[in-house]
Structure formats: C-alpha cells, structure tokens
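Below is one structure, written out as structure tokens; comments come after it.
With one protein chain removed, the remaining protein chains of the complex are shown where they sit.
The block that comes next holds subunit A.
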Amino acid sequence: MKQNAQYCPPRFWGLFLRCVCMLLAVSWLGAGAHVAHAQEEKPIRWAADASSDVPYTFHDLKDQDKLTGFEYDLMQELGKHMGASLQFVQNDWDGLIPGLQRGLYEMVICGIEMTDEHAEGIDFSDPYYITSERIVVRRNGPQLKTLADLNGHAIGTIKDTQAERILTENAKVQLRTYDEETDAFMDLANGRTDAILIDGPIAKYYGDTNPALQVVGEPIGRVEYGIAFAKGQNAALRTKVNAALATMQHDGTLHRVLLRWDLWTPEMAQLTNDHTTLNVTPAAWNAYVAELEGKGGWRIKLERYIGFLPQLAKAAWLTLLVSLCAMVLAVGAGLALALLRLYGPTPLRWAATTYVEVVRGTPLLIQVLFIFYGLPEFGISLTPFLAGVVSLGMNYAAYEAENYRAGLQSVAHGQMEAALALNMTHAQALRYVVVPQAFRLVMPVMTNDFISLLKDSSLVSVITLTELTQTYIRLSSSYFDYFGTGLMVGAAYLLLGLPFVRLARMAEKKLAQPHMRRR
C-alpha cells in the first residue's frame, strides 16, 4: 500500500485540500442562509462606515458589538417614523457609493455633504443636519483662529470635503489631506500640522475631547448632510424618507437626538424653525467623554484588550478563511495557467500569457474593487466573501503560474522523454512525472506566497469584509490607541502565519525525499 501513496498527491495535501473545501462549503451555506433570511423580511438596508466614524455611526466604546452615533440614532428614529425595519450594512468609506449603485443597500448616511459634485452621482434626501467647518489647533501651538491665520501653515483635513475645497481656494496653506479623521488629529497632536479645518461634529468629538487640542475661532461656511440614494432610482423610498424627516423635525425627535449628542446648531434651529430649548441632557456626549477619560490606566487598558479578543478572533478567522480559499484557487488556477503557457495550443498559450501579464501589471486593490463593483454590470454579482476569494485567488494564480512555469521548465527534458518512451501520453507524463517533481521545487516559494497572501487579504476590507486590518483600524481609531491594538493585530497575523510556515517546512521535508540529497 505504501506505493500507492507515492502516486496520488501525498496524503497530507489531500487532507489539507479537503479541509479547505469543507470550510468553503460551510461558509457558502452560511452566506446562503443569511441571504434567504434577509429576503423574507425585506428590511430597508442602509450603509455607513462604522470603522472610525465618531460621532456619526461607530462602535460603542463600552460594548464594541453595539453600534451608536447620532446618525445611527437618527436612523433608528427614521425607521420608527417610516414604520419600516431598517438594516445596517457596514462598508468601507471608499466603497459606500459604489455599493449603493451595486444595490448592496438602498441608502447611505455617513456625513455625506450635499455638494453639487456629489449630486451628480447620487440623489439626496432633504438635509437632516446642518453644521459648519471649525478650526482645531494644538493648545501649545500657534493659535490660528481665522481662515486668514492659516496662511503659510501646514493644515490638515479630510480628502474630498468642503473643508478641503475651502483650503484649496485659500491657496497659501500647505494642504495635508487624510482618509481617516484619527490620522488627521494624530498628526496635529504630533505637530506635523498646525491646524485642522473640519466639520463641526468631528471637531467637537475629536478636538474637544483631546486635552492637547482645542476648537478655536468662529464657525466657517455651511455644511449640509443628506441621505444618499442611487442616482435615478428609489424615488418612492426617497419621498417616504423625506416625509419621515419632516415629521421628525416637527415633533422634535431630531432636536432631541441632536441634543443627546450635544450637536444642536443654530443652523438646525433655523432649518427646523424650532427655537425652543428642550430639557435634554447631552447623555451620549457625556458618556463618550467619560469613556475616553477612563481610557488611562493599565488595568482598564488590559480589560479593554481582553474585550477585543472575541472581535480579533472573528476577524482572524475571516482572514484565514479568505486566505486559505484564495490560496487553493491560486494553486489550481496557477498550475492550469502554467501548463497552458508551456504546453497549450497557441491561442490558449497566448491568452494565458496575457492574463498573467495583465494581472501582475495592475494593483490588487483595483482588481478587488473591479470584481466586486465592476462585474455586476455584466450580471456577475458575487458575495463579498466570494469576490474576496476570487480576486485574491486569481491575482495570486498569476504569480503561482510563473512560479510553476519555472519549476516545470527546470525538470529535465529527459524526464518527459523517458515517460513518453514508456508509452505514457503527454498528459500522463505531466501528471505523474513532471508536475510532481516541479511541485517539490516550488514548495518554498509557495509558502512565501501564502504568507504574503495572508497579509494582502487585508485589501478585502474595501468590500465590506471585516477582517483583521479593518478591525485594527476600527479599534485603534475609536480609542486613539494605535500602539496596543497594533501589537495585538500584528500578533494575530503572526500567529496565523506561523503554523503555515511550520506546516510548509514539514511538507518540504516530507516531499524532499532522499532523492533531493546530493551525494
């Protein structure tokens, strides 16, 4: 029986493949069941990027499994007023609008400014919140109180916002734009910039809560937020939402929500024509401040880190699952591509070469976005998980193909001849003689590739998958704790990768039978 094991791919890999296939099947079943469940109730889906979006929609500092935020509360009220059930969908900021057009959800509410540029791509509800831009500075830095003061200084803001446009028009500042609010405030606190011009709520929640910073000067300009809908679709839903918003303005619901977050503005009073003073304590604001103040101290930190563990485990599991499935796909497709390039008929050989060159020549991020948001235009609509696996797998397939091609070519020509002379067909010679030898040669490179795939899997966070890196961004930005959480997430990646390094080394030893030893 021992001989049999020599011909099939060694038992170890068979087992490995089977495990991965089972994982894949289980996760698809899970995804399927989830979709079926969602279709029964038909809730209206709305999306936001809750990973780092205080005070709009974010994960409660006390209980990371719970969402909160003034927009989140507003949406709960909106659901009640519409008599509809609303369902939250997490998506990365850059993917929010594409996801809307893809039909992943019907609405986006994420502090989207109602500018003319935005209105070209999406439809807006009536504004639900009006605020203005504020200047935030370091307490011990230059006190820049007006737009004119900013001249000649390094000023930070969020990219593609009205604040950015205001700063661009004021041509004499050194503009620094950021994706994440936390990064902008980090740089201000560390002295890399001298001030930030940013939307009122962000200035308040990030600037006023940081002892090193303060919000200064008068409000600048006017910023209106609206709920976004896919362009030219969902007019009926938009009407219903507008009606509910109007009711919420009249019955004081909106007022109360904003007061709870201490975000009521004179502009809002003007908009709603509601100049009353309600007796509502800013409970949400107080809770947030209290939670932030309690963030010092090792015991509290430790407790919080322990609280992160379930989330990290979940994210690590997703990272692992995506990576494993992608690697299986990459190995299979890569081998097929390599064989086609070497032995296929001319048109297929040409196609395989083109594929490899195109995939290797374009960024993985573009490929991920293209497969998830681009392909649906051709009727190929993949779940986020599948899209992640396919894009990572097909990307790595190109690299594996080159790897295998080198391996196949380094198997001596005489091996193929000997097999043919023994009356094997070309296919049999490849299958039993050439490929097994090539496989042993490329094992070490494949291991390295898997480790980098594990890390590249962080890119699937742009298609709504909350894996390790996404979790790091969320946790670190809600606590301004890049260090501790960074160590934790880094450790998680290492722990994920280590078993595979060891496994590969074992397999290498097992496969590198005495024949690889030179006398």
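Annotations
Here, a residue touches a chain if its C-beta (ideal position, glycine included) is under 8 Å from a C-beta of that chain, and two chains touch if they have at least 3 such contacts; residues count from 1.
Assume contacts and distances are computed from a predicted model.
Candidate names were "ABC transmembrane type-1 domain-containing protein", "Phosphate-transporting ATPase", "Ketoacid CoA transferase" or "NADH-quinone oxidoreductase subunit K", and the UniProt protein name of the unshown chain is "Phosphate-transporting ATPase". Touch with the chain that is not drawn comes from one residue among A:M424, A:M443 or A:A504, which is A:M424. Taking the complete complex into account, A:Q437 is the one of A:T177, A:Q311, A:Q409 or A:Q437 that touches the chain left out. Interface with the hidden chain, as seen from subunit A, comprises residues 3-4, 6-7, 412, 414-415, 417-425, 428, 432-433, 436-437, 440, 513-519.
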